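For this depiction, one protein chain was excluded, whereas all remaining protein chains were kept in their positions.
Order of writing sets the chain letters: A and B. Residues in each chain are counted from 1.
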Amino acid sequence: MILINKYGFTNLSYKAIYSFQTIRLFIFFRIVDPFMHYVFFATLASSLVGSDYLKYVVIGNIAYYTCQTIMINYMNMFRMERRYGTLELNIASPTPTLLIILRKGIVPLLDGLFVFIVGLIIGAILFDITMPSGNLDILLLLIIITLFSVICFSLLFASVSLLFSNANLFLNLSMAFFQVFCGVNFSVTLLPEPLEILARMLPLTHSIEALRSIYNLENYEVYHLLGKEILIGVCYLIVSVFLVSVMEKLARKNGALLKNI
Amino acid sequence: MEKIIEVKGLSRAYKLKTGLKYALDDISFDVKKGEVFGLLGPNGAGKTTTIKILTTLLLPTAGEARVLGYDVVSESHMIRNRINFVYGGERGVYGRLTAKEYMHYFCTLYKIKNKDQAALIKDLLNLVKLQDAENQKIHTYSKGMIQRLHIARCLINDPELLFLDEPTIGLDPIGAKLLRDIVRDLSSKGITIILTTHYMQEADELCDRIAFIKGGKISLIGDPDFIKQSCNHLNLYEATMSIYDIEKLKENNSFNKLEIEVIKEPYYSLNFEVNENDLEKVSAYLSTFGDILKISKRNISLEDAYIYHMKDVG
Partner (left out) sequence: MFLLIREIKYFTNFNNKMYQFLLFFQPLMILSIVYFLKQVRGDINSDKFVLASALISMWSYVLYSSGSALISQKWNDTLKLLIAAPVSLFAVILTKALSNSVIALISMILSFIYARFIFQFNIGIANYGYFLLSIVVLIFSLSVVGLILAIVFVASQNVFDFQNLILTPMILLCGVFIPVEQFPVVLKLIAYLIPMTWGIKSVQDTLVLSPFMFSSMAVSIVVSLIYLFLAYFIVKKIEVVLRKTGSLGAI
């Protein structure tokens, strides 16, 4: 278990600006809400193509929901900072902005980890999605890699939120985009060629294929996919690091840091 | 004395739909090490903008500013660790945290070693007299307490230079006094302080030098006495007298800025300015309106000077 430092940065960030503080909210939004989400898309897909497709869709949505949790809550942390008028206080400290943003990312990352695991458990119990035994180590590896690539991508949003006080539409659009183009509900191979190439540049796409392969719902080379996913994560990380400094400069230039909502 | 802030030809424009708006228009001033420097001016004059530029959170659109010898645009990282700032009002705190947790959070951001944090926080909370409320959640704090917590926060990195933007805004008299005492205390420890406030009494009491700023331009700069002397041509009088026909006095336009306060009919206390510096003559003229009990020339206060210099501001 991770040793929680009572006055540690992560713990305080969570207490100060994270959305889910009570056990009740946590149960509803980390267990009930994802479950509803899985049921919704499972129903949509299985009423379209039949119930044998159900597992396929639920697995995809377990990964998707993890991604959504991380992205939305990560962004929300910055919205809260603005609401409290504390964003500028953070940025003005001698800790580099990139480091602040990264460290704040730990909270949604842990949240995402929780959601991922709970999702797989829900899948196993309620949708009868059981993993062939002996794959646990690969699954763990996959979870870690997925979280890595998703958080790297979310960094883009975090840096954008330095400049824009309301990036919600942008975020919602991206989530919808992911829902369609990351192979959450159907294989990306069904997409037209150029769109498939695009899909393969997004995080999650390869992870989902790998996850399905681990669960024997698809047959791909898992390590190969995971390698690509890492590569994609690293690319986004590099772009984000660059973007953070650009956004900070821009925000100082037009006074966006100081704009509160 | 060593200059801790040098501002030359600083401007800041905002793009609005209607065109460019100059929040700061070519201002220049210096602040010397160890002084308390007051920026005074009406709302929208550009005080906060100045402070945000000097604290490296906002870039100027023209001109140059150096803080501690470093350029605010290109060397912000050299500045940030040696300064700190407080913006008045209730924002800038995490309501869900306790004061202690809040301080720990910023200690981490200001790279204070874990083992030193507790002792430092204890000292600072003692200094601002919040030691008894340190485990209380901040959303239960009063305005004055939040303001003092901000002061404690801004002392975390032992800054050489502090920016206080309207720190006493909205505080009750006791809270404001407590804060003024803290500011004086900090100044006596050698910290240079840039202060903005709307309370002239406060500025007079605390500041070594003052700049009047209006419409993004500095109109006057100097120590409080110099600023008051700039209004020496004003002849201010205060009088206590009985008046029988108050309307006639009010209609008379040889008095500028006439303020009338009733003590008890027909006794009034008057404050006014006239173009005459001979007390005898003023007294003789005034007695045509009633019987004078007391009349004297009044010293020019900072507030008089402020009102005089800002008179053409909307």
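Just so it is clear, a residue touches a chain if its C-beta (ideal position, glycine included) is under 8 Å from a C-beta of that chain, and two chains touch if they have at least 3 such contacts.
All values reported here derive from a predicted model rather than from experimental measurement.
Peer 1: Touch partners of the unshown chain, restricted to the chains that are shown, please.
Peer 2: Result for the missing chain's touching partners among shown chains: A.
Peer 1: Hey, which of A:18, A:53 or A:114 is the one touching the hidden chain?
Peer 2: A:53
Peer 1: Over the whole complex, note the residues of chain A touching the chain we left out.
Peer 2: These residues touch the chain not displayed: 25, 28-29, 32-33, 36-37, 39-40, 43-45, 47-50, 53, 166, 168-169, 172-173, 176, 179-180, 185-186, 190-191.
Note that in this section only the chains that are shown with their structure count from here on.
Peer 1: For chain B, which residues count as touching chain A in their complex?
Peer 2: By the definition above, chain B touches chain A via 14-15, 52, 55-59, 77, 80-81, 84-85, 87, 91-97, 100-102, 104-106, 108-111, 117, 153, 157.
Peer 1: Which stretch or stretches of chain A touch chain B in the complex?
Peer 2: 7-9, 12-13, 15-17, 21, 84-86, 88-96, 100, 252-255, 257-258, 260
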